[in-house]
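Just one protein chain is left out here, and the rest sit where they should.
Labels run A, B and C following the written order; every chain starts at residue 1.
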Amino acid sequence: MNLFSDIVVRSPWLYRINAGSCNGCDVELATTACIPRYDVERLGCRYCGSPRHADIVLITGPLTLRVRDKVLRVWQEIPEPKVTVAVGICPISGGVFRGGHSIEGPIDRYIPVDVNVPGCPPRPQSIMEGVLLAKKIWLDRLNGIAPGHKEERHVSLP
Amino acid sequence: MFRFLKLLGKNLAQGPSTDPFPAKEAHTPERFRGRVVVNPEQCVGCRICHHMCAGGAIRIEDNEEKTGYNFTVWHNTCALCGMCRHYCPTKAITLSTDWHNAHTQEDKYDWAAHYSIPYLACAGCGAHIRMLPPQLAARLYAHSPVDMTDLLKLCPSCRQLAAARREEISNDTHEQE
Amino acid sequence: MTPTNKSNEIVHDALLQATELATQWTFDVKQNAFGWLRLNNTESLRPAAKALAENGARLCTMTAYVEERGENSNKKAIAYHFALANTVVTVTVPLYTAGCDTPVAVPSITSWFRNADWNEREFHEMFGIDIVDHPNPKRLFLDERLDAGIMSSLIPFSAMVHGAATRNLWEQVMAAKGVDITGSDGSYGLENPHGAPTDISTPPIEEPTFTPVSATAPENGN
Partner (left out) sequence: MSEALGKEFTLPLGPMHVALEEPMYFKVTVEGERVRHVEITSGHVHRGMEALATKRNLFQNIVLTERVCSLCSNSHPLTYCMAIENLAGIEVPRRAQYLRVLADEIKRVASHLFNVAILAHIIGYKSLFMHVMEVREIMQDVKETVYGNRMDLAANTLGGVKNDVDAQLFGYITRSLQRLEGHMQEIIDIYASNPMLCSRTVGVGVLPKDEAIRYGLVGPVARGSGLAVDVRRDAPYGIYPELSFNVITETGGDVHSRAMVRLREVNESISLIRQIAANLPEGKLTAPLPVIPAGQGCARTEAPRGELFYFIRTDESDIPTRLKWRVPSYMNWDALEVMMKDCAVADVSLIVNSIDPCVSCTER
């Protein structure tokens, strides 16, 4: 198995979750994903429509109370080993929305984040750097170099 | 068919529209609003940036010995809006064009710029102050006939006194002439 | 006669007839008119809405608010904003009476303005204001787990809700640098001392304010 995974480098599939974002990061993610100018597929990644196929998940938005459980459910559906990327300052720290009555973030209160890409919104190239970093972590996890086993990574609701 | 060939020719001539990043460095416009950078020389600690910051990314607090203050910008909550830069009276804050921001979770709280800015002792009374930056002094004393450059190292009250005294003397000499 | 004056007058006359109150007018630099009318009680809302609807006004939105800032204030009011050509008319309805701050219910104006539906549901959930005869009284945006009236309970706020998250993050940022600020009472960016009157006339180039520490004074080693 190890030999096989050494020879064959798999391609991570990307999935994005909007956790109550203002659209900025989502539009930039769509731009990064879907148009030839940024062409994320060059990095050996592609977007998929189902969390069950995903390897790298990109989360935007400050995590509102109303999406919290839905986001967590979708996140749990993604098979291990997965890598979580927080895109924009909102999921990382709450950004300008921190302290709002329906803000549940920062997202690492609930979900173990691996990569942060701050910006408001980050430019597509910056998002691509984040994806590259996430891909590296993901490959390390596949090869057992980096931690990230199921038992260590749990999500709990308060 | 002919139209198709024309289009093909046009597209071939145009070259690929794909941005070469990450194989090559991406083009960054001069005005790009990237990470906040503070010039400690220029900072007078007026806190207007802190007042303007909607993301709560700036923290200014005296150090333990009270000999200066620590100025911290946490990039992970900075909205890059440029309000701090716009309202900084001494232009101590700039936004760099650096957008290489992706980092791992271990670095989340390290993703900050820390500046340690010392107070000076007022040449008059010895109180802890920040030196008045020359540009700001030039604006404050724009209408004064006297050279005020050596007043910069005084605290506001000492400086006021000194400035008033000098203008008085200068007026007197003018009258005598 | 410019259209400005025309729609002004239409609104003015219609409201005067319906409520026996005169509308106050302000104008912006482009001479767009803004009308301001404060009703005495919720009873006059129906005739006012009817009069505006009959004269072709469109409901822009409504704003519910607590009139005074302060922990104990519960004087709520609703501002109804209508638009007609280049005129915006704000009809304010106080929801309290002399000596009684408990907000009274307001009649729904959905029968004249279809788009009042969402607005009314919103102030119901955000401010806990009751609506009489609403056709569709359900939550709009606010999650069921949050209490209705969350805006009015938060407006007389303390830094409690707000400061905690920011403080916690900053403690970690400074800890990463090796500075412990857990006991400090410094500001954490987003805590605005509530209600503190601040002169915002900028730019503040006059004189930066310091808290100068006298070098000669004995250090207070607390």
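Observations, loosely collected:
In the analysis below, a residue touches a chain if its C-beta (ideal position, glycine included) is under 8 Å from a C-beta of that chain, and two chains touch if they have at least 3 such contacts.
Model, not experiment: these values are computed from the prediction.
Considering the complete complex, the chain that is not shown touches A, B, C. On the side of subunit A, the interface with the absent chain consists of residues 17-18, 20-28, 30-31, 34-37, 49, 61-62, 64, 66-67, 70, 74, 95-97, 99-103, 120-121, 123-124, using the contact rule stated above. Taking the whole complex into account, subunit C touches the unshown chain at residues 26, 28-30, 32, 34, 36, 58-61, 63, 65-66, 69, 79, 81, 83, 85-88, 90, 113-115, 117-119, 126, 139-143, 150-151, 154-155, 157, 162, 190, 192, 194-202. As for the chain not pictured, it touches subunit B at residues 17, 29-33, 51-55, 79-83, 86-87, 95.
As a working rule, only the chains that are shown with their structure count from here on.
Centre-to-centre separation between subunit A and subunit B, using Cα means, comes to 33 Å.
In subunit B, the residues that reach two or more other chains under the touch definition are 55-56, 74, 77. Annotation for subunit C: residues 166, 169, 190 touch two or more other chains. Subunit C contributes residues 166, 169-170, 172-177, 179, 181, 184, 186-190, 202-216, 219 to its touches with subunit B in the complex. Taken in their complex, subunit B has these residues touching subunit A: 16-19, 21-22, 26, 32, 54-56, 74-81, 99-105, 107-108, 111.
Note for the complex: subunit A touches subunit B at residues 36-39, 42-43, 89, 92-96, 98, 108, 112-120, 122-126, 128-130, 132-133, 137.
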